[in-house]
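All protein chains but one are shown at their positions in the complex.
As written, the chain order gives the labels A and B, with residue 1 at the start of each chain.
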Amino acid sequence: MAVTFIKAPANARRGEIIEIRTTIGHDMETGFRPGDDGRTLPRNIIKLFTCHYNDVLVFSAELFPAVAANPYIAFHTRATESGTLLFTWEGDNNFRHSEKINLQVT
Amino acid sequence: MRPQAFHSTRRQFLVTGTGLAASVMVRPADATTEELSAALRTYAAGAPVQAGRVKLDIAPLIDNGNSVPITIQVDSPMSQVEHVTSIVVFNEKNPQRDVVKFTLGPRAGLATVSTRIRLATTQKLVAVARMSDGSYWSDTVEVIVSIAACLENPI
Partner (left out) sequence: MIRRIYRYCQAIFTTALCIYLGVAQAQSESRRSGFDFMRSATQAMQRDDSQNPGMLWVRQGEQLWNQSAGSQNKSCASCHGTANTSMKGIAIRYPVFDERLKRPINLAQKINQCREHYQHTTPWLLDSQSLLALETYIAFQARGLPIAPTRDIRLQPHLDRGKELYEQRLGQLNLSCAQCHDQNAGRQLGGNPIPQAHPTGYPIYRLEWQTVGSLQRRLRNCMTGVRAQPYALGAQELVELELYLAERARGMTLETPAVRP
């Protein structure tokens, strides 16, 4: 179970552009670093982040080893209707994590 | 992995650093700059990549290449007919050119994204935006890195 820190408003006016900030705990092992034994540590990163708003994909990011550990992604979306924002992170070694938050739109 | 040269005098130590500073295996400048041009060409599928409309915000001097905050803002109405479809960031001298690829659309409202990246050494960064009309716009920034990412093991 990964740890996340998400900042997003709980309420918004219809049509308002809201900012969402997400952080997830993950080493993002690049695949370029040597381990203590001198051999290169294998790559182990989050490769994809998605945001679905009431099941519609509104934003995604493809991450590479150049993204810093404990990846931080901030983006915007228009508050169209009340509902659920679903965030998913997928990566190497079958890594998968998701978080849901509710958004009330008036 | 080449071990750090251990400096025997205190003065040398103070001048050149803690021994953990960048001794990065940087490939010849031509090879990586050529790779950067190739990455841009591939992404733009041969279309011209024009400078402008994109702002890549990054501090010119940073504390540590392991975690460098960046923000990319693209000037676009983000309407159904005119919007940014994707924003890509490429680097010049990391072990690999790609950094991150964001996919947007009219639902975004604002074409502003932020993240934190790793930089192996002082180098150029390029942010390219693909618009709904098929045009490509970019911004290029030179960043100075004193403590590098990617190839060192922290203690």
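Going forward, a contact is a pair of C-beta atoms (placed from the backbone, for glycine too) under 8 Å apart; a residue touches a chain by one contact, two chains touch by 3 or more.
Note that this is a predicted model, so its numbers are computed, not measured.
Enquirer: Among the options B:Ala45, B:Leu61 or B:Val81, which residue touches the chain absent from this view?
Expert: Missing-chain contact among the listed residues: B:Leu61.
Enquirer: Can you list where chain A touches the absent chain?
Expert: 3-5, 7, 21, 23-25, 27-28, 68-70, 72
Enquirer: Could you pull out which residues of chain B are in touch with the chain that's been left out?
Expert: 6, 8, 10, 13-14, 16-21, 59, 61-64, 66-69, 146-147, 154-155
Everything below uses one rule, namely that only the chains that are shown with their structure count from here on.
Enquirer: Just the number, please: Cα centre separation of chain A and chain B in whole Å.
Expert: Inter-chain centre distance comes to 19 Å.
Enquirer: Quick one: which bits of chain A touch chain B in the complex? Just the residue numbers, please.
Expert: Those residues of chain A that touch chain B are 17-18, 21, 30, 32-36, 38, 53, 56, 58-69, 71-78, 80.
Enquirer: If you look only at chain B, which of its residues touch chain A in the complex?
Expert: Residues 1, 66-69, 71, 91, 94-96, 98-105, 107-110, 112-119, 149-153 of chain B touch chain A in their complex.
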